[in-house]
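The structure under discussion appears below in the form of structure tokens.
Of the protein chains in this complex, one is absent; all others appear in place.
Note that the chains are named A, B and C in the order they appear, and that numbering of residues resets to 1 at the start of each chain.
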Amino acid sequence: MQSQNRKLDWEQFLKIREEALKSWPTGQEVDLAEAIAYQKQIPASRRFGQRLEEAKKEGITLAQPRAGVALVHEHIELLRFLVDEGGADLLPTTIDSYTRQNRYNEAQAGIEESRTVGRSMLNGFPAVNHGLTACREVTEAMKVPVQVRHGTPDARLLTEISLAGGFTAYEGGGISYNIPYAKEVPLERSIRDWQYVDRLVGYYEEQGVSINREPFGPLTGTLVPPCISHAVAIIEALLAAEQGVKSLTLGYGQCGNLLQDVAAVRSLEELADEYLERFGYKNVVITTVFHQWMGGFPQDESKAFGVISWGAATAAMAKATKVIVKTPHEALGIPTKEANAAGIRATKQLLNMLKDQPPLVNNEIITEKELIKIETRAILERLLEFGEGDIALGTVRGFQAGVIDVPFAPSRFNAGRLLPARDHNGAVRLLDFGNLPFGEDIKEVHREKIAQRGKLEGRDPSFQMVIDDIYAIGKGMLVGKPR
Amino acid sequence: MQSQNRKLDWEQFLKIREEALKSWPTGQEVDLAEAIAYQKQIPASRRFGQRLEEAKKEGITLAQPRAGVALVHEHIELLRFLVDEGGADLLPTTIDSYTRQNRYNEAQAGIEESRTVGRSMLNGFPAVNHGLTACREVTEAMKVPVQVRHGTPDARLLTEISLAGGFTAYEGGGISYNIPYAKEVPLERSIRDWQYVDRLVGYYEEQGVSINREPFGPLTGTLVPPCISHAVAIIEALLAAEQGVKSLTLGYGQCGNLLQDVAAVRSLEELADEYLERFGYKNVVITTVFHQWMGGFPQDESKAFGVISWGAATAAMAKATKVIVKTPHEALGIPTKEANAAGIRATKQLLNMLKDQPPLVNNEIITEKELIKIETRAILERLLEFGEGDIALGTVRGFQAGVIDVPFAPSRFNAGRLLPARDHNGAVRLLDFGNLPFGEDIKEVHREKIAQRGKLEGRDPSFQMVIDDIYAIGKGMLVGKPR
Amino acid sequence: MEEKKQLTLILGVIGADVHAVGNRILEYAFTEAGFKVVNIGVMASQEEFINAAVETNADAILVSSLYGHGEIDCRGLREKAIEAGIGQIKMYVGGNLVVGKQDWLEVEKRFTNMGFDRAYPPGTMPQEAIDDIVRDFGFKERC
Partner (left out) sequence: MEEKKQLTLILGVIGADVHAVGNRILEYAFTEAGFKVVNIGVMASQEEFINAAVETNADAILVSSLYGHGEIDCRGLREKAIEAGIGQIKMYVGGNLVVGKQDWLEVEKRFTNMGFDRAYPPGTMPQEAIDDIVRDFGFKERC
């Protein structure tokens, strides 16, 4: 079936729903009317979107960690700890990788083994296996809003259980939770499955329950140029808005160059407003999320604190609405709750020290913003052409043609022809454009900047430069130096 | 005797010298000709000023910790550790507080007690008591340049021993090591004693041995407005240059507001060039040092890492030549070597990630720089008037009159009438100007900005606001909020 | 404290210590709380503390030490008070009392063994000591 950015017909939605809820026994616990009634009595203080809107008005940046363990009580204890000892403003429930792949049997084995060995054998919280009551136990135990964060190409059942379970925000999207998170899932399918998710959220919205939706901004987290992640974010915003989503948080993963990062956050919000307006989606509230560096981290904890703090500072200077926090254990493994809280505390120290300072502005930021906008529009316009005006169709065709392309993505449905590299200032540029629909003028900007770096380093730009950049932050630099 | 900015007569210098070297037995070990010959064979890689000049040319920022313990071998081990495990670019030898007050008997007791109990009972390295041979042992054991850092109003003997001991850089000054570090020492005396120090350094310079000199920038480290520390730095630069010092590193302690801090570092260098030029001092190389936040720190180590990282980032964005590094133990006590190395590693991660990024420029920085320059010039010009053209005399008279005044200083010879407070953006302004010779236009700028904060906080500016600001960073903020 | 006797406190920073900021805040906070504060400032010797206490007939001595030499500097202060005939005077000490980050309970014991009635760890807020003093002198509520 051809992809189309069109609101899912309700009857059709219900038919899909029946099937989706059957895929694991806990699906049967969900009663939509009861779920909406349940969501309605959740107090404002636990509504994710509301907290974000307030922060946006105040001009402050909120801190949110990632966290999830296999067992319910341990998970509750973990989240409480992150608020009490870390000062987290917003909470996550990170889902384990088996659940993300709908491998509920394996998740079940992981739960049981975790009980036996007394430590979490899963890399997240298996919400589907635990089911609705357990989810409510988690969300009710918290005094701040909780979001589900995952990486699931087919998240229909997980969404049903999460929303009925009292989570008030939900991460993901048909592109951003497929291309970086799967190998064999066709885009048509993940886009359709995420239209289901968005339709469900839209339905809650129609019933007076606002659920915040957040496309996953950083994609593969590794040298993704802003125009690529911005294009994906805006496509997913348009897809979500069509299904009736009203509260949207668009994301971007830190690249490390201050001016580029600030320009990226600002241009993301402006571009989203521009496209939502153009396609007639009204009353959608856009907020932004900045992810602290998502690529390889230094193993040393002090250096990791340096990277974390730089991410926090950049988020604050860009005035992103929230920042996703890394931990000093990042390079080694899922953090202990102590390490997780430590990352939040360092982050909040920076956010608090910077919240009264004015947002950063200068000419380079304006120039960079313009560049990002031109690039992003070039991609989006070509996709719209490819889709004969339909962004969903255009996206599927565009990925096929490599007109949009995500670096280092595992998916077979991604061309994988881009080669990003840093320029002499550490901003992420493109060494190989693949099939990106950029004009020669734009390409020349990239080439010139990377050439300048090559000259400084006395070498020709090559894949070795890309590798050096991948390792760089982990080895205590930004621009990867020749060995 | 009246203070005067005039090169010390050599005969007179030698007379003072004889007396100074007698104040503790180790003074007799110093033979000036031998010392200069010794200094001459120190390789370039261990010459402090040279490393700074290279860094200035490269546009990078070097990291230097503070560190010193009571016993020689432990001190060597500590410094080695800071290079090997911390990656320090430059090393310190921080002197203990008894030595700083010339209380060598108490220092001796501290050395002996440290031997007995097996931990350092002194807060620094008692270089005078250990003497010349021990100092050479220390400096020779290092592969990077080492500086003596202290806080000594009368440092004549310490300087003799340090320079003969192979240290290639020396911190302090007649104002900056008196007003924040003493209670009863008249300025005339400390200025004269530091003219001796500078003359000695000038003599080494004449003999072809360049010693780097660094006035202590942050003063009391607590809400010192840039114009105050800049005025002191420039006075001490002029005093040093007159005695023949050629390598000068001027310092500034982070206030916390990015734009003010960047403007401060830049204006400091420009003002110094301006005044040195005006008074005809040629071939003096000026470099800058940025001190990570010098006031009260948060006790929590993660938060401390946040403060440290913000200092490192600001230093890099300002392109200071070096940054003095704090540690995660700052609020609690002299750091272990591990904590000290941790602070350096976090700092270097930031410096390295930012070194390729361009220096930060924007209109606010330009405006702020102009403000700092006008304020600093206002103070310096009034001091020159007071001194009938002589900056040494003007300084003594100016401190008496409160025309220059250091907040929270312990010295009886400081008026102590200033009240600094942060404005709504967190920049340090003045709530009470004391007798500072500012025009009404400048005063209005300060009043208006603090009033804006008062309005936001719904309170009138008062001493309570100052107290809140003193506690703020320690409690995880920048602008102290009403309780 | 209006209706009770106003307590007189000697405040100072002992030894070769010049940390003046906390001292200034303590003076302000204790004065605001209604005590009579005699502040002998930074770099105060043991003798200066004792003399000031004798001269003003003080009720308590509050010693600050920030710079790490507190252990050396404070030793013998109680003995000096006894010699001066004010052996019963209350003595409080606070700041960054020792060199480095050490186990607080151990450090506290060292200082109470020296004859201090109470010792306070780094970062103590003035209010805490105010409450303690009020209690130690048998007042029921805050003045």
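Following the convention adopted for this analysis, a residue touches a chain if its C-beta (ideal position, glycine included) is under 8 Å from a C-beta of that chain, and two chains touch if they have at least 3 such contacts.
Because the structure is predicted, anything quoted here is derived from the model rather than measured.
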Q) Which displayed chains make contact with the chain that has been left out? A) A
**Q.** Candidates A:Lys143, A:Lys183, A:Arg417 or A:Lys443 - the one touching the absent chain
**A.** A:Lys183
Q: Pick out which of A:Gln4, A:Gln101 or A:Asn435 touches the chain that's been left out of the picture.
A: A:Gln101
(Q) In the whole complex, not just what's shown, which of A:Ile372, A:Ala409 or A:Ile450 touches the removed chain? (A) A:Ala409
Q.
Out of A:Ile334, A:Leu383, A:Leu431 or A:Met465, which residue would touch the omitted chain in the full complex?
A. A:Ile334
**Q.** On subunit A, residues whose C-beta touches the chain left out of the figure
**A.** 97-98, 100-101, 103, 106, 109-110, 113, 119-123, 151, 180-184, 220, 222, 295-296, 299, 329, 331-336, 339, 408-410, 463, 467, 470, 474
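In this text, only the chains that are shown with their structure count from here on.
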**Q.** Reference subunit C; chain at largest CA-centroid distance
**A.** A
**Q.** Distance from the mean Cα position of subunit C to that of subunit B, given in whole angstrom
**A.** 31
Q) So, what's the distance in Å between the C-alpha centres of subunit C and subunit A? A) 55
